[in-house]
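Below is the structure I would like to discuss, written out as structure tokens.
A selection of the complex's chains, in situ.
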Amino acid sequence: MRALYIGRFQPFHLGHLHIVKYILEVSKEVIIAIGSSQVSHTVHNPFTAGERFLMIKKTLETEGVDLRRVHILPVPDIYRNALWVKHVETITPPFDVVYANEPVTVRLFKESNYNVKVTALYKRNVYSGEEIRNRILENKDWEILVPKATVEVIKDIDGVARLLEIIKSDKKETSYQEMTNSI
Amino acid sequence: MRALYIGRFQPFHLGHLHIVKYILEVSKEVIIAIGSSQVSHTVHNPFTAGERFLMIKKTLETEGVDLRRVHILPVPDIYRNALWVKHVETITPPFDVVYANEPVTVRLFKESNYNVKVTALYKRNVYSGEEIRNRILENKDWEILVPKATVEVIKDIDGVARLLEIIKSDKKETSYQEMTNSI
Amino acid sequence: MRALYIGRFQPFHLGHLHIVKYILEVSKEVIIAIGSSQVSHTVHNPFTAGERFLMIKKTLETEGVDLRRVHILPVPDIYRNALWVKHVETITPPFDVVYANEPVTVRLFKESNYNVKVTALYKRNVYSGEEIRNRILENKDWEILVPKATVEVIKDIDGVARLLEIIKSDKKETSYQEMTNSI
């Protein structure tokens, strides 16, 4: 059995690691799909797909996870929700079960008749990408929420400074709505 | 005379039907252009262009509207407001008058010297896509605002469950602003 | 020495003019890059790249700036922050120093090892695109913040009416978030 686990991993944290380990207990292989792979250098998506790949790979290696059973893949957005599942299917090997948390993702896989497991996140309020990004921005202790190998990657790429600089951006300007005809 | 009537029709409701009937009283033909046709499975745009096509077609059929005088066409967004009218012109037959409601759409057609009729929506506060979507989400009586044939389409495609699942999504994450350089 | 000065110039105002003049005191040439060049007809980005080009060119001409030392170029968004600096590099002549104000832009150029000068905007709270657009919308005195030649361009293209019509749009509908899988 091959499972698909899809997330943005901005950054990869202990809650994600917990789920990967769980999936490997019940599945033979897991595809870890890095969603919104084309996005980076924003407050909610600070890291590139390559940086996130490295976080995941180094962490799983350190944790002694069997990398022969793990495939880490970037999945770019396509801005067509109705085609998104098919898009994922054509860039990954086949999978039997989907682990996801985001409601639109869950719905889309269900409409394509997949067996979707909603990831009951372990201590969700602390082990969340948003919580970690906020702690970094507020100079609070974020490192306890993130695997050590991932902390190192973030430091190697000067990730904290990146986030602190990007946050100064005035997020209210130029919303997507303005660029399209909402009719 | 051929009229263009452009909207998103998320979903097609009694206000829209009212306008189509009015246009057919004063024009020989109407092009019903389904805007943002590439968008679906979101809280403000739950239905695909194909689903919206079916709502409109079945409703007009049921209402005894003469379908020989009606053309229903998907119009995808192009994210270049200044090219949008030309984009519409190249995928539809020529039209003499435009019915629209959204201010940017109205402005763009005016700048291209079209005769634009702003649709004074019939009981706008109730006959609105947003009101209907909110009623669905709050389990209030939405069916009285929508033509019966459209209600049936929504039920056939399990549209209420789709909307209830999608609403759980955390809409604050990943705004467009973050993906672009707002400079 | 050639400098890159990047902004959206919605519209070009006296603060921008101040910076261009300053750059020409310390650099031999300046590339004025019109960012988000594909966006127009929105509340935050009302003017096309062509219109903004005209504002800048006419103003600099009127001000007696030596146009031989100035290059005005449109730069479209690419929605891939990590590729954006390279994108700029491939459509402009080489530059030695960057003048910018938006934090993501500043960060991206720094990560590519450019010498970035953050433009300490002259009287920033008044000389800002947002302030000017708001004054236009509220029918307050905006013309004192904008070079005369730019005021004329805005009037020639009926820019005030455009902005007043576009503002009626309900900006809350159809956010980018809805179109993508935020997972």
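Every chain is named by a letter (A, B and C) in the order it is written, and numbering of its residues begins at 1.
Criterion: a residue touches a chain if its C-beta (ideal position, glycine included) is under 8 Å from a C-beta of that chain, and two chains touch if they have at least 3 such contacts.
These figures come from a predicted structure and were not determined experimentally.
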item: Homomeric complex, total chain copies (3 given); value: 6
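Simple rule for what comes next: only the chains that are shown with their structure count from here on.
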item: When chain A is superposed on chain C by its C-alpha atoms, the rotation angle in degrees, nearest 5; value: 120
item: Copy pair chain A, chain B: interface residue numbering same or different (half cut); value: different
item: Separation of chain A from chain B, taking each centre as the mean of its C-alpha atoms, in whole Å; value: 34
item: Residues of chain B touching at least two other chains; value: 36, 39, 42, 79, 81, 102, 104, 108, 169-170, 173-177, 179-180, 182
item: Chain C contact footprint on chain B (complex, rising order); value: 36, 39, 42-45, 79-82, 102-104, 106-108, 110-111, 130, 169-177, 179-183
item: Sites on chain C touched by chain B in the complex; value: 6-8, 35-36, 38-42, 48, 77, 79, 81, 84, 100-102, 104-105, 108, 162, 165-169, 173-180, 182
